[in-house]
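Just one protein chain is left out here, and the rest sit where they should.
Now for chain A:
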Amino acid sequence: MAKPLEEVLSHHVHTVEAPHKRHWLLDYLSTVDHKKIGIMYVLIGVFYLLVGGVEALLMRIQLFVPNNQFVSYPTFNELFTMHGTNMIFFAAMPLIFGLVNLIMPVQIGARDVAFPFMNAVSLWFTFVGALLVNISWFFGPAPSAGWFAYTPIGLDKYTPGTGMDFYVIGLQIAGFGSLMGAINFIATILNMRAPGMTLLRMPLFTWTSLVTSGLIVFGFPPLTVGLFLYMFERLFGGHFFDATMGGNPLLWTHLFWIFGHPEVYIVVLPAFGMISEVVATFSRKRIFGYTSMVIATVLIGFIGFMVWVHHMFTVGLGAMANSIFAISTMLIGIPTGMKVFNWLFTMWGGQIRFKPPMMFALGFLPTFVIGGFTGVMLAAAPADFQYHGSYFVVAHFHYTLIGGVVFGFFAGLYYWFPKITGRMMSEVLGHINFWLMFIGFHLTFFPMHLAGLFGMPRRVPTYNPGMGLEIWNQLSTIGAFIMGVSMIVFAANVVYAFTKGKVAGADPWDARTLEWAVPSPIPEYNFAQTPLVRGLDPLWIAKEEGSTVPAAEPLGPIHMPSNSFLPLVMAVGLFIAGFAAIYHRLFFIVLGLEVIALAMFYHSLNDDEGHHILPEESTRVREVRA
């Protein structure tokens, strides 16, 4: 199987790359290492989580008292539009992509993702897409038609100025990155699993990553098409959505939600995966009903595409359409319920340790269950006539998205932080972070159910006094600030980990999956020797035998891809082209596109075969980090 070292090296023009030290910044800007890319995704996600959080706090200040004048109505509209856009596209998505990038390849025993170069392209497209949407704050109006940008309100006629152009083009670029990333993950998971890792031996986080990637591949094209039509309508005066010119505004609504509903599962499924890993590890038990978990995951993926009309119960599609989509939506509750009970029975009979990752997973459970239940309530079409467009909906989707994605993500981040950085976070700060977030969260969002049922529509910058809405809004605002404080505690914990955190070692949590079999932080090549997988939870199997995970190959030189600045260059080109398109500067559009074309051309001709890491180096790393 393995060729002699001399023979391998003789095929390469560049033999062993001299281990010259690049400045860390240049290293990150040109990296194709899935772990560094993952870290950058997480940083993007956390950054926009904070941006979106500040936007939320400004809105909550405005709503603290009725008829408040803290921000103007148009500014408020910009705030909720950017809050939603940032949180979904530039916080949730990068956080998910970040952790999938960081962990998934290691969980399946791979040395990298299938297309490392494309992985970097995905990252930088996401980065410039987010940048483009957000710099709208500094270049004239920010987008203000809501994160789902309904037509015709988002069209030039009703929302003039460049704001919505930033939204349309920025999302198009970021979506491009997401689609490439998803294709990359699918190829990685299907092709690069270590010997012995059959599909039904994959960890659940990998499974959810796979299904999520599938959802992206089918879900993003409708968004792309919709945004393309939107762009034509706004920039070139097309009339796809203009009823006065024979178009139909519902065309956008359908296209958006055909993407938008699966998007919810795109971000929440990997969080389910993280919860599964954390619950199993901290109960010291194998996940209960692994096969039904896999089936539930796939089912959620499938049904997720058949429910989008439940966002449109009030647009007048009629009782028949509403009934069909009501029932298909309710069906989603069933695989989700299976998951919840499987988690509960994973803990049953286990030995539960209440460490910070487990706390977030436990906080996730009731929160997400409430979110799921209000989801079923919303699925009952005639009842939805009352909920639709009200604060009840705001409460519901924050229960699923914060209860699901954010709690799931924090569980995952506290869990894998030692693996990524080699340092332990503080448990005390972790518990404080959790409790502030959990209490703040419920204080913020539970009252919103009531505000909605008492007649408060969503997206309103103010409300009348004397309608019984004051108290609920005030509780929400106080809760939001408690959540804000919890994020400061989190930041403090990260600082603590890097300054005083204990060295983690390879397996600080007594975990079960392959990523805990390699040193922390994970070396560049992940596994010095590709592991041999003999069942679910390979590390646990090895530990039960009192040994280590066996290798599937002898120690040899490891082939790794080379760094490249081209992904960054391509993204910069797309940024220039997108920015120029917003301001109708043809010269710069062409210039930007040419930068991309040249970069791709150069990449095609550049015969770079990567480099090798020699066994001496990998042995040294293992000794140092173990």
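Note that a residue touches a chain if its C-beta (ideal position, glycine included) is under 8 Å from a C-beta of that chain, and two chains touch if they have at least 3 such contacts; residues count from 1.
Following the convention adopted for this analysis, contacts and distances are computed from a predicted model.
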_I want to check something: the complex is missing a chain, and I'd like its UniProt protein name from "NADH-quinone oxidoreductase subunit H", "Protocatechuate 4,5-dioxygenase subunit alpha", "Cytochrome c oxidase subunit 2" or "Aspartyl/glutamyl-tRNA(Asn/Gln) amidotransferase subunit C"._
"Cytochrome c oxidase subunit 2"
*Hey, which of A:Leu26, A:Leu199, A:Val428 or A:Met467 is the one touching the hidden chain?*
A:Met467
*asked:* Can you tell me which of A:Asn86, A:Ser213, A:Ser276 or A:Asn322 touches the chain that was removed from the display?
replied: A:Asn322
*Return the single residue from A:Gly161, A:Gly389 or A:Pro521 that touches the missing chain.*
A:Gly389
_I'm checking contacts with the chain that's been left out. Which of A:Ala56, A:Val264 or A:Met347 qualifies?_
A:Met347
*Have a look at A:Leu210, A:Met338 or A:Ala528 and name the one touching the chain we're not showing.*
A:Met338
*Can you name the residues of chain A that touch the chain not displayed here?*
72-74, 77, 145-146, 150, 152-153, 158-159, 242-244, 247-250, 283-286, 288-292, 314-316, 318-319, 322-323, 326-327, 330-331, 333-334, 337-338, 340-342, 344-345, 347-354, 362-363, 365-366, 369-370, 373-374, 376-377, 379-386, 388-390, 435, 438-439, 442, 446, 449-450, 453-455, 457-464, 466-468, 471, 544
